[in-house]
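Only a single protein chain was left out; the remaining protein chains are all shown in position.
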Amino acid sequence: MVQPVLAEEWEDQQFFGSATSQKTLRILSNTDTRFFAPIIESFLKSQPSVSVKYLVTGSAELYDIFRTSPEDFDVVISSAMDLQFKLVNDGYALALGDLEHPDWAQWRESLFAFSTEPATIVINREAFEGVPTPSSRQDLIKALRQRPETFQGRVGTYDVRHSGLGYFFATQDARASETYWRLTEVFGSLGVRLYCCSGDMIDDLVSGKIAVAYNVLGSYALGREDAQSQIKVILPSNFPTKMMRSAFVSTNTRLPDVAGTFIKHLTGIQADISKAATFPLPPLDRTVEPAISLDPALMTYLDRLKRRTFIQEWESAIIQ
Amino acid sequence: MPRRLIILKFLLIEDNYELANAICARMRSDGHVVDHADKIFDAIEYSQIGEYDLILLDVMLPDGDGREFLKHHRARNRSTPVIVLTARSQVSDRISLLDLGADDYVTKPFDHAELEARCRAALRRNSGTSQSITVLADVAFDPVAGSLKVGDSTIKLRNKELRIFELLINAPQQIFSKQKLFDRLFSYDDDVSENAIEVYIGRLRKHLVGSQLSISTHRSLGYRLDHD
Partner (left out) sequence: MIEGVKISGSLRNRLTVSLIGGAAVLALLMYFIVRAYATQIAQQGQDNILGASVNSILDAANVSEGFIDVDFPYASFSMLGTDTDDRVFYAIYQDDELLSGYDGLAQIFPEVDKASAYGNTTFKGAPVRLASASRMLVGADLRVQLTVTVAQTQDSLLGALNRIGRNVAIFGAGFFLLVVILAFWATSTAIGPLAQLTTSVARRGPQDLSPVASPVPREMAPLVFSLNKLMARLEYSLSRSEDFIAEAAHRVRTPLATVRSHAEATLLRVDKEENRQAMRSMIRAIDESSRAAGQLLDHAMITFRADNLDQKNIDLVELVQDLAMRLSPIAEMRDIELQLDALGPVSVIGDAILLQNAIRNLVDNALKYAPSESIVRLVVATTPKPSISVVDEGAGFPIGEINLLPDRFARGSNSGGIIGSGLGLTIAQEVAEAHGGGLTLNNHSRGGACVTFSF
């Protein structure tokens, strides 16, 4: 169904390390390079003979690309927990035996979660000047309904049909709270803009093209230091949807030892507060058990019938 | 047969004819009276009728009738000493025989001198009073106790003296040669010369001093007890 991706079609691709290195670790990821560069560089410091090819694409594409040619990649990193889970369930991941990691943050010793990142509401500060900032979904609905003229065409969210993470956030949100569907209808009535990725949403927020972005990756928004004066990140007070970014080693890898060491390094620096500089993402939240855990239920919304039903409902709510 | 003063009556209970004859021959040559029974039944009858001084009993085989006789004998409180002739020489057998009521025993083949000594001892044990005292002239001789009473003094005789005197007094007319006396007295394995007889005769003469009896020497013939 999907053609092999040509080099020009990657969102990003970067090469780290010495060009003469014999061992090149191929990482397939949906995380922006700037978040991972420090991690990779700190890894290569201890593995001078290794080089890394870091390839970035969207979560849905990532899933399809990997399924088609798993032998082309050594490490797979994605924020779409459900898709990662299914890949590991279907046997594409290599079990790493000796990795110290909390039970709830790993599955089958093959899939390793290394960050806890919430889905947030991000607003343009200007758009909410003088007005109380919404702190929950209910608040947001009220705020949108109050000033429809301000927000007409100026709200944004994921296009769940194309974004894996978007679909994941939407389905989990719908599962957790009734408010989601009402909110989606409100978005639909306001002519919501649909995006494939968080990055674009944030850019448009900064420029003022949109005033509210829903289910944006908080880490990305906070990562944009330059934009902190323009935007504000709000964590919904009830049922924040939290995602755990995860990584696994492909069973077809040619460099199992190096790949394993990389995962070890990744989970290691995540846990080490002193190494926060080399780990730009929010580490695992060890204070509470995750509301969305790594278990087979993650595959529920990947079911063809359920997906069809959900998308139908979503479309009917959002496209009016 | 010279007349004997001291005659003992023996009952010999022996089933072996040859041996019985031999023993009777030897004992009769001493002048004793020997009755012979070859069956226990007869022996019991004889012992009830006759008054014997001693009973010689051959117990024959271990399960033989000899012991039966002893039981009968003791049951009837007969006091006649029984000396057993046995082929068994074990100490254990001696104890069982004595337990059954025998006074003593000799083992076959036995020395008659030893038998005589044991008979003497048995008689001595048996009779408190001296029933066997023989008096000749003014001398009283107790062959069982082995004593001579001359006048008021009682002399205890040595064994050999006693036996010589017994022989002499039993046949006062008879002359006994040194050899004859020697043959009776000395064990067949003794390394003694016949002249030892002279010593004992001499002693007897000394004992008889002051009595009416004396022992005369008859050159190349022997000795004789004389009554003065």
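First chain written, first letter: the chains are A and B, and each begins at residue 1.
Rule of thumb we're sticking to: contacts are C-beta pairs under 8 Å (C-beta built on N, C-alpha and C of every residue); 3 or more make two chains touch, one makes a residue touch a chain.
Treat the numbers as computed from the prediction; the structure is a model and nothing was measured.
When the omitted chain is restored, the residue from B:Q48, B:S96, B:T154 or B:Q179 that touches it is B:Q179.
Note on the undisplayed chain: of the listed residues B:K108, B:K206 or B:H227, the one touching it is B:K108.
As for the chain not pictured, it touches chain A at residues 89-91, 107-109, 175, 293-300, 303-306, 309. Listed for chain B, the residues touching the missing chain in the whole complex are 16, 18-19, 21-23, 25-26, 29, 60-62, 85, 87-92, 94, 104, 107-114, 117-118, 120-121, 158-160, 179-180, 183-184, 187-191.
We take it that only the chains that are shown with their structure count from here on.
Distance from the chain A centre to the chain B centre is 146 Å, each centre being the mean of its Cα atoms.
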